[in-house]
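After this line comes chain A, so read on.
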Amino acid sequence: MSGTSLVTARERALAVLGGEPDDATLRRYLHGIAGVDAVGLEQRAAGLGTRSIKTTSKRRALDTIISLIDLTTLEGADTPGKVRSLVAKAVSPDPTDATTPRVAAVCVYGDMVPYAVDALGGAHGDPDDGLISVAAVATAFPSGRSSLDIKLADTAEAVAAGADEIDMVIDRGAFLAGRYGLVFDQIAAVKEACRRPDGTSASLKVILETGELVTYDNVRRASWLSILAGGDFIKTSTGKVQPAATLPVTLLMLEVVRDWHLATGQRIGVKPAGGIRASKDAIKYLVTVAETVGEEWLRPHLFRFGASSLLNDVLLQRQKLATGHYSGADYVTID
Partner candidate 1 sequence: MSRLAVPKTYKLYIGGAFPRSESGRTYEVVSAGGAFLANAAKASRKDARDAVVAARGAVSGWAGATAYNRGQVLYRIAELLEGRRAQFVAEIEEAEGVSRAVASAQVDEAIDRWVWYAGWADKFAQVAGNANPVAGPYFNISVPEPTGVVAVIAPQDSSLLGLVSAIAPALVAGNSVIVVASERFPLSAISLAEVLATSDVPKGVVNVLTGSPAEIAPWLASHADVNAIDLVGAGDLDWISLEVDAADTLKRVLRPESGPDAAAPTLGRISAFTETKTVWHTKSLR
Partner candidate 2 sequence: MSFLEYAPAPESRAILSLRDSYGLFIDGEFVDGRGTPFQTISPASEEKIATIANANEADVADAVAAARHAYDRTWSRMSGRDRGKYLFRIARLVQERSRELAVAESLDNGKPIKESRDVDVPLVAAWFFYYAGWADKLDHAGLGADPRSLGVAAQVIPWNFPLLMLAWKIAPALAAGNTVVLKPAETTPLSALIFAEILQQAGLPAGVVNIITGAGDTGAALVAHEGVDKVAFTGSTAVGRAIAKQIAGTDKKVTLELGGKAANIVFDDAPIDQAIEGIVNGIFFNQGHVCCAGSRLLVQENIHDEVVERLKLRLSTLRLGDPLDKNTDIGAINSKEQLERIRELSDVGEAEGAERWSVPCVIPENGFWYAPTIFTNVQTSSRIAREEIFGPVLSVLTFRTPAEAIAKANNTPYGLSAGIWTDKGSRILAVADQLRAGVIWANTFNRFDPSSPFGGYKESGYGREGGRHGLAAYLAPRAVSAAGRGAAKASLAGPATAMPIEAADGAPDLETRAASRRAPRSAKPSKRGAAK
């Protein structure tokens, strides 16, 4: 899967910023963007959460959610066996119902990529074609506390092993210390490391770790910064820090993506990750996407859920819609 070429991204950044992406220029630009009123943002998110998605809309929403999931395992204890089990679930989420869509991707640590690729076999490919992509976390995930060389090597290995997508983390310490130039350069370098010899590129998701950025103004700025530096997706969290994804934070990131599209014509993706366990909540995210940036974004190249237990909850809901009665944990598989 190819992402945006690096050269174009830097040129675009220069054009938008009106100068080199150093600390001072970036600060001037990012701090000049309109602020966020947290109370108002949270109220808007809560309002979107009151949408009542029922019957046919619900059925469609559930299938959409599944098709947008990055089914994830990111544990120190991951083994090839665990990854194989995850992949099997990704390919066939509900063995009792062949109409169940497949997930968009599996998301694993970089050193697990070969096992994921191997297990997927013929099912490996572009989600737009009904296949499943492999996403790898990289850059000293989740903390990001390591040298740039190590982060780039981490990335390059995952890409070489077959990862279609890289989920990197920004350097939050650098961001909070105002070293925007460093954050920019790291993202740009990782994007470069996503390039393959054949000229294609893995798609780059940039994890902001919103739980550590804390304020919405920071999230707004980090989102713009990540897009300027060449990210294809902006992602809320590693899932290892609380709070992870929230509806207000995701709404905010969608607003940035909307404004970026209005300004440049380019479409950037959004991925909320961590803490979305219930179908009811995931549906709120779909509504928020559709009513903020447009339902065009409800496809794998522009929106993902980083989740593990969400899938089973969606399957239970799907079963209820199919059978008319409530289902239970015995009727979905563990992965």
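Following the convention adopted for this analysis, a residue touches a chain if its C-beta (ideal position, glycine included) is under 8 Å from a C-beta of that chain, and two chains touch if they have at least 3 such contacts; residues count from 1.
Selection rule, in plain terms: all candidates are chains of the complex that A comes from, given by their letters.
Bear in mind the structure is a predicted one, so any value in this text is a computation, not a measurement.
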item: Among 1 or 2, touch partner of chain A in the complex; value: 2
item: Residues of chain A defined as touching candidate 2 within the complex; value: 34-37, 39-41, 43-44, 50-58, 60-61, 64, 255, 286, 290-291, 295, 298
